[in-house]
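Now for subunit A:
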Amino acid sequence: MQAANLVEIRDLSIQFPMKRGVVQAVQNVSLDIPRGKITALVGESGSGKSTLASALLRMVSSPGVIAGGSIKFDGTELLKLKKRELREYRWSQTAMVFQAAQNALNPVVRIGEQFIETYVAHKKERKEKILDKVKHLLDYVRLDPNRVLNAYPHELSGGMKQRVMIAFSLLLDPKLIILDEPTTALDVITQEYIFNILMQIHKDLGITMLLLSHDIAIVAKAADQVGVMYAGNLVEVGETCDMFAAPKHPYTSGLIKAAPSLLTEAAEPIAGSPPNMLNTPAGCKFHPRCKHAMEMCGREQPPLLSLDNQTLVACHLHSAGHGTEGGAYDIAAKVRAY
Partner candidate 1 sequence: ACSDSASKSSVNSNTAQTKDGITSDRPAVNKDKMFRMTGTWPKPPLYQGNLYAAGGVGIPFHYIYEGLFQNVRSTDKVYNILAESYEHKGNQTVIKLRQNAKWNDGKPFTSKDVWAFYTLNHGVEVTHYVKSIEYPDDYTVIFNWFDKSPSDEVKIKMIGQDMVASIPYHIYKAFVDRDAALLAKAKPHNDPNKKTPYGLDLTQIAEEVGKVWQDFMKSNPKFPITTGPFMVKKVTNSDLLMEKNPYYWNLENIHFDKFAMKDPGPDPAAGFALLRSGKIDYMEHTPPKDILDSILAANEDLVHYKTFDPACVGMIFNTTKAPFNNVEFRKALIYALDREKLRDVGNIYGEVPKTALTGMAPSETKKWVTDDVKSKLTDYSYNPEKAAEILNKLGWSKGTDGKWRDPQGKLPEFIIAVNSSWVIGVNPGQVAAEQLTKFGIPTKLLAVDGSIFYKKAEQGEYQMAMDFTDTTWGTMFPWSPLRNQYWGLLARMAGFQKDKNGALDLKIPGPDGQVLDMEKELQNMPYLKTEKELQEISSKIAWITNENAYGVDFFQNVTGFWANKKTVKGWPMEDQIEASDRNMMLGTTPEDRQETADLIPGFGNHMAFNQGRLSPR
Partner candidate 2 sequence: MNKSFVLRQLAASLLTVFLAMILTFVLLRLTPGSAIDAWARGYAAQYNVTLEKAYEQVALMINYNPKEPIYEQFITYVSGLLKGNLGYSMVSQSVSVNEIIASALPWTLFVSSIALFISFTIGIFLGVQMAWRRKSLLEPIVSVYSILTNAVPDFIFAILLLIVFSYGLGWFPINGAYDPFLDVGFNLDFIVSVFYYAALPILTFVIAMIGDWALSMKGSAVSVIGEDYVEAARARGLPDSVIMKKYVRKNAIIPLVTQMAMALGGMLGGAILVENLFQYPGMGYYMGNAVGQRDYTVMQGILLFIAVTMVFANLIADLIYSKLDPRIKTGG
């Protein structure tokens, strides 16, 4: 019997030592990624989403270091993999669609060849066989294989490249695909189109996905489970519908409210500006912007606690002694306009 969680991250900390101090890009994050589901991470720019995801491939960019914690992938401890094992693990177990997919392809090598060399790096196979598979995958993302395989990356439009990247991620039938803001650079129609394809893939293959985005609307559309990150901390984790219906963390509710929508007229920004990652506030990182900040918020960092079986939240409003004060703010279910 397989464990329900494909990935279990425990107390993961990632630091970037810089000249002017240390950036705590990811701080004591614990997260489970359930098998066969789409998990989303939302948060502002710089909140550590990509860094966290890169740790899943053991690819934290220099000068970053994994300062502590563990990542269990399907029962294996990733942080203990040897170089060779790591190389084999990458892409065959976890693949990724990059934030800047536009630049994720080698500009001087034809796309077909890039597919082949990746395949060959992991498994022995005849070239024709590989090509058959690649063609199949390209078909799947609704691209014309004959044209794409012989093209150089620059000959394709942004949307096409993004779809190539999606096909690429499926090449070795990985267990997990990380989607790092797969549509940020594209316009709405293409974005919708690509998400349709992704959802289709998910439905067909049941692959576990980790979606990183700062667009709450995208998350609402795609994710089964959402984690909210703020300044390197995971502040809330829960089922998508639950979270949108009743966000627990003030930041989460702020994010939801701050998103303009075709559905509603009202929207409300979050006050203040994101923290300087080199010099984050003491205590709860969000407290300078929080309407409900209390004296202890500036002192103590709230732990991520489970409210019920589903939702985890890191906020003093919900920690033991203050549970009753939850009423101080009203995040009761919104009445939908339709």
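Quick note on selection: all candidates are chains of the complex that A comes from, given by their letters.
We take it that a contact is a pair of C-beta atoms (placed from the backbone, for glycine too) under 8 Å apart; a residue touches a chain by one contact, two chains touch by 3 or more; residues count from 1.
These numbers come from a predicted model, not from an experiment.
Visitor: Hey, among 1 or 2, which one's touching subunit A in this complex?
Guide: The single touching candidate among 1 or 2 is 2.
Visitor: Contact residues on subunit A for candidate 2 in the complex?
Guide: Within the complex, subunit A touches candidate 2 at residues 57, 59, 61-62, 87-92, 95-96, 98, 100, 103-109, 117-118, 121-122, 152, 154-155, 168.
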